[in-house]
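Reviewing the structure listed below.
In this view, the complex is presented without one of its protein chains, the others remaining in place.
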Amino acid sequence: MFANALWVMSGTALLGLASGVLGVFALLRRRALMGDVLAHAALPGIVLAYMVTSAKAAGPLLVGAAATGVLGVLAMLAITRHSRLKEDSAMSLVLTVFFGLGIMLLGVVQRMPGGNQSGLDKYLFGQAAAIVPSDVRLITLIAALLCLMALLFYKEFKLLAFDPGFGAGLGFPMTALDLLLNLGIVVAVVIGLEAVGVVLMAALLTTPAVTARYWTNRLSVMLPLAGLFGALSGVAGTLASQVGPRMPTGPLIVLAASLFFFVSLLAAPQRGLLARLVRFLRTRARTRRSRLLEALYDLAEEAACPQTLAAASPEALSRRTGVPVGAVRRHLARLSREGLVDRVPAPAGLAGADAWKLTAAGVAEAYPLVREERLHLVCRMHEADLDGVQWDAGGRLVAAPETLRQLEALLVQHGMQPRLHPGDGA
Amino acid sequence: MAREHSARDDDLPVVVRSLTVAYQQRPVLKDVNLSLPPGRLIGVIGPNGAGKSTMIKAILGMVPRLSGEVRIFGRPVAQARREVGYVPQRASVDWDFPTDVLDVVMMGRYGHLGLLRRPGARERSLAMEALEKVGMADFARRQISQLSGGQQQRVFLARALAQDARIYFMDEPFAGVDAATERAIIGLLTDLKARGRTVVVVHHDLQTVREYFDWLVLLNVRVLAAGPVERVFTPENLTHTYGGRLGSLALLAGAQPPARRSLGGD
Partner (left out) sequence: MTASLVIVAVGALVAGSAGLVGSFLVLRRMTMLGDAISHAVLPGIALGFLFTGSRAAPIMVLGAALFGLLTTWLVQALQRAGVQEDAGMGVTFTALFALGVVLISAFAGRVHLDLEHVLYGEIAFAPWDLWLVGDVSLGPRALWTMGAIFVLDLVAVLLFFKELKICAFDPETASAQGINVTAFHYLLMTLVSITTVGAFDAVGAILVVAMLVLPGATAYLLTDRLSVMLALAVGIGVLASVLGYLLARATDTPVAGAMAVAGGAVFAVTFVIRLLRQRRRRA
C-alpha cells in the first residue's frame, strides 16, 4: 500500500514538474487556457486509437491524442487567420467540437464488446491510484523529454511568448515552434489524463505557472519555480488523498496547486497583495508625516519669530495638507510621543480647540524635508540648466556636489532657502 | 480656498485640483492643478509617457485617482456626463464589430436616451447631420470594418458631435490620418469653437501646434505650463517639458508659424 502511494507520488510529482514548465510558455504567450483546450481536443484521438487497437497501450493513445491535438491547433490557426473571429472563439470552437466528437466516439466504444470495462471513462476524471510502476517509468521518460525540449528551445520559446512577429522577422519558423510547444502540451496532457483527468490537467498547465509569476520577474527562474510548484502540488495532493478512503487524488492535487497560488497571491514579496498593501500604507504614512512637519515648519517660518514657534489646529493643518483630520490627529499624537511637536493651550475664544507647534527637535527633523522639497521646486524651474539631477525610488534628490551647490545658490536667489535652522525654537 | 473659487468654477469647463494618478508605484500624474477656459481649442502636449491620455481618462473618471478633485462646469464628473464628449483612440475598439457607420454615430445619443429607450428618427437625423459635418454622409450604411483609418477617426468624431456636448476630449485624433481627414478635423474644431464649445485634444506633433490650437497644456507628469499658445509655446517651456532632449525644439517654438502643410499626420 505504502509502496504504491510512493509510485503514485513520484508519478504525479513528475507530471506536475513537466506541465508546470510548459505552462509557463503557454501563460506568457497569453494562452493560459491552451492546456484546457488541448486536454479536451485529445479525447477523440484517444478514443479512436483505442477503437483501432482495442487496447489501452500508451503508445497508440499518445499518437492518437497528439494527432487530434495538432489538428485542433491547426484548426485554431486557420480560424484566426482566415476570419475575423478572435483567438478565444477559435479555442472554444475547437474545445467543444472536438470534445463533442470524443463523447460521440465514446458512445460507440461503450457499445463495443468489452467496451464498458475499458476504463476509458476514467480518462475524464483520472484515477491516480491506478498508477503502476510501468506508468511511472513512462511518465519519467516523457517528463524528462519535455523538460529537455524546454531547455533546448528556451530561446525560441521565449521569443514565441514575447514577440512572435519579431521572431518571424529574424527568420525563425514561428508556426512550427508554436506547433512544437503545443505538441509538448498535448503529450503532457496525455500522460496526465490517467492520473488527474481532462479538466484537472488544464489546472496543472495553468496554476503552477501563474503561481511562479508571483515570485520572480525572470523567465529563467520562473521555469524551474513553476516546475517546483507543479511537483509539490503532486506530492501534497497524493499525500492528502491518503487521509481518507474516498479522497480522489486528481482534484486534491489541483486544490494543492490552487492553495499554493492563493498563498502566493496574498503573501509573495513585491507582487503579493499583502506586500502591496503594506507598501501602500507605509508610503502614505511617510508622506502624511512629512507633509505635516513641512506644514508646521512653513507656518512657523511665515510667523517669522524663531523664539515662539507658531501653532496650528488639526483642522487648519488638514485644510493645508489635504490629509483627513482624523489622520492628522493620529500623526500629531505620534509626533508628540517622538518629541517633535508640542500641544499648546488653545487660543482665547476657541474653547476645546487644540493647537500644535514644532519643538526644537521637530525643527531639526523638518528642516531637511523642507529643504529637499524646495530644491525639487527649483530643480523643476531650472531643469534645463542643471546637469545630472535625478530622484531615486524614494523621491530623494541625487546630484553631484557641484550641481548641489548650484541649486543652493538658486534657492537663495529665489529667496526660498529655509529660514528656521536646526537649533531654532529651543 | 475652495470657496473663493466656486463662483468662477461654474463657468469653467474643467477645474482640476491636486490630481495624482499612479500605476503600481510609479506616479503617472503628480499634483496636477489646472483650470481650462471656455470656448478654446486646447492642446495637451508632452513627451511619450508624459501622462497625456491618462490625464484625460482621470478627468473623466476612467482611471482611479490617488488624490485630487475634478469639476466639470462646477460639478463632479458623474453629474456632468451629458456635457462631456469623448473621442477615444481609434485602436481602443474592435473595428470588426458587426455594425455600420450610422449605428456607431447613433451611439453618441445613448447617454441622452437613458435606459430602455431606443434610438429613433430624431437620433437618426442627428447622426446624419453629424456625418455630413465630417464628410461621411455617403458612408452611413457602410460596415465599419471597411473604413480606412482616417474614415474611422471621422466616424468617432461624428459620434462625439451627435452627442452635442459642451466640452470634448479627444485622444490623438490626428494620429495616422490622411490629409482629407486632417482637414475635416480642423474644420470641425473651428466649427466647434465658433459655437462656443471647448475642445481638449491630446496631440504629439509639435510642428502643427501653433496652427491648430489657441491654448496649451504642457505636461510631463506635472503640468509645466498652461495658457495661451503665444505665451506658453516658448523654447524655455518646451525644454522643461521635453527635458532638453530634442535640440530642434527651441528652433521650432521660436520660428514663425510654419507654412500650411498639405501632408497628412506624421
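Per-chain numbering from 1; labels A and B assigned in written order.
Basically, a contact is a pair of C-beta atoms (placed from the backbone, for glycine too) under 8 Å apart; a residue touches a chain by one contact, two chains touch by 3 or more.
Owing to the predicted nature of the structure, the values given are computational and were not obtained by experimental measurement.
Trainee: Where does the absent chain touch, in terms of which shown chains it meets?
Mentor: Spelled out, the missing chain touches these shown chains: A, B.
Trainee: Just one of A:A5, A:A58, A:I79 or A:L180 touches the chain that is missing; which is it?
Mentor: Residue touching the absent chain, from the options given: A:I79.
Trainee: Could you tell which one of A:M9, A:A128, A:I142 or A:L200 touches the chain left off the display?
Mentor: A:L200
Trainee: One chain is left out of this view; which of B:I45, B:V84 or B:V221 touches it in the full complex?
Mentor: B:V84
Trainee: Which chain B residues would touch the chain omitted from the figure, given the whole complex?
Mentor: 57, 60-62, 78, 81-82, 84, 86, 88, 92-94, 97-100, 104, 107, 110-111, 113, 115-116, 118-119, 143, 145, 159, 163
Trainee: Under the stated touch rule, tell me which residues of chain A contact the chain that is not displayed.
Mentor: Where chain A meets the chain not shown: residues 27, 30-33, 35-36, 79, 82-89, 91-93, 95-97, 99-108, 111, 121, 124-125, 199-200, 202-203, 205-207, 209-210, 244, 246-248, 250-252, 254-255, 258, 261, 265, 271, 273.
To be clear about the criterion, only the chains that are shown with their structure count from here on.
Trainee: Any idea how many Å lie between the Cα centroids of chain A and chain B?
Mentor: 35
Trainee: Which positions of chain B touch chain A when the two form their complex?
Mentor: Touching chain A: residues 1, 18, 25, 67, 96, 145, 222, 224, 236, 239-240, 243-244 of chain B.
Trainee: Show me the residue ranges of chain A that touch chain B in the complex, using the header's touch definition.
Mentor: Touch residues, chain A against chain B: 84, 279, 283, 319, 322, 380, 383-384.
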